[in-house]
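Every protein chain except one is present and positioned as in the full complex.
== chain A ==
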Amino acid sequence: MSGARVSTTPWLLAAPGALLFAALVLVPLALTVVLSFHAYDVARGVQDEFTLAHYAAILSDSYFLNIFWRTLRLAALTTLICAVIGAPEAYVLSRMREPWRSIFLLAIIGPLLVSVVVRTFGWSMLLGPTGLVNDTFRGLGIGTVKILYTETAIVIALVHVMLPFMVIPVWTSLQKLDPMVEAAAWTLGASRFTALRRVVLPQVTMGLLSGSLVVFGLSASAFAIPALLGGRRLKMAATLVYDEYMHELNWPLGAAIAMLVLVINLVIMLAYQRVVEARAKRTLG
């Protein structure tokens, strides 16, 4: 069991999983990259020649650019709203007494485990023309507002699904903050707002940043929410890929879009790791 000795044991232990992951993650990804360069013909299907046409189409056709722009815009908006709601909520939670703290933490992050289809369906009921939200609007004399099948509906549901991913990292970084430090700032004459801004906020920056990146990445590749709440016309990247695969049957084009989504996600994740490492280096001196 000594660590330094060259041994085959760790490889034997990890081999079953490693082989399965190589076969079902690395190989399929490589195949899909290759597929995205294959030519496609409407009448004859996937061709043997290689082409850059799919990438060129995605990056020049305004239909695709519009969808990508919407995807990035809605993901950014979702991230912003999640930060604005999630960070204060994590702070409020951290100041609660037990047992309320545990109960409400579960209430906030527990829905994470409920299927996205279920939660999206719940929103489609709430936001529909005869849903609870429009009932309330009518009761207030505002009249019926079209929310379902608009970008608003997509963002509302995205925020709902992504909120735990923002609350969790901010909560985690708040746990590391000694509440007495904030109290000390008050004793020394800082206003509540100053204490919050100069003491609490710097502590949660990392949590906020990591939450934002996760929320952005997941929102940009979300499928069920735009598919069910955006209707047929409001497409996002994931629903576009689904259409190319299942309706247009243009797999190479769908593969190219999926690869673009993957690259955007990986760039975000790598940027995040860079930031974390840079920060760790600075704090360690």
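What we mean here is this: contacts are C-beta pairs under 8 Å (C-beta built on N, C-alpha and C of every residue); 3 or more make two chains touch, one makes a residue touch a chain; residues count from 1.
In the analysis below, contacts and distances are computed from a predicted model.
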| item | value |
| --- | --- |
| Complex member absent from the view - protein name from UniProt, among "Ferritin", "4Fe-4S dicluster domain-containing protein", "FAD binding domain-containing protein" or "ABC transporter permease" | "ABC transporter permease" |
| Contacting the left-out chain in the complete assembly, out of A:Ala39, A:Ala57, A:Ile109 or A:Ala190 | A:Ile109 |
| Residue among A:Ile58, A:Ile168 or A:Leu234 touching the omitted chain | A:Ile168 |
| For chain A, the residues touching the chain missing from this view | 1, 3-4, 6-7, 9-11, 13-14, 16-18, 20-22, 24-29, 31-32, 35, 85, 88-89, 92-93, 95-96, 102, 104-126, 128, 130, 132, 160, 163-164, 168, 171-172, 175-176, 179, 183, 217-218, 221, 223-224, 227-228, 237-238, 241-242, 245, 251, 254-255, 258-259, 261-262, 265-266, 269 |
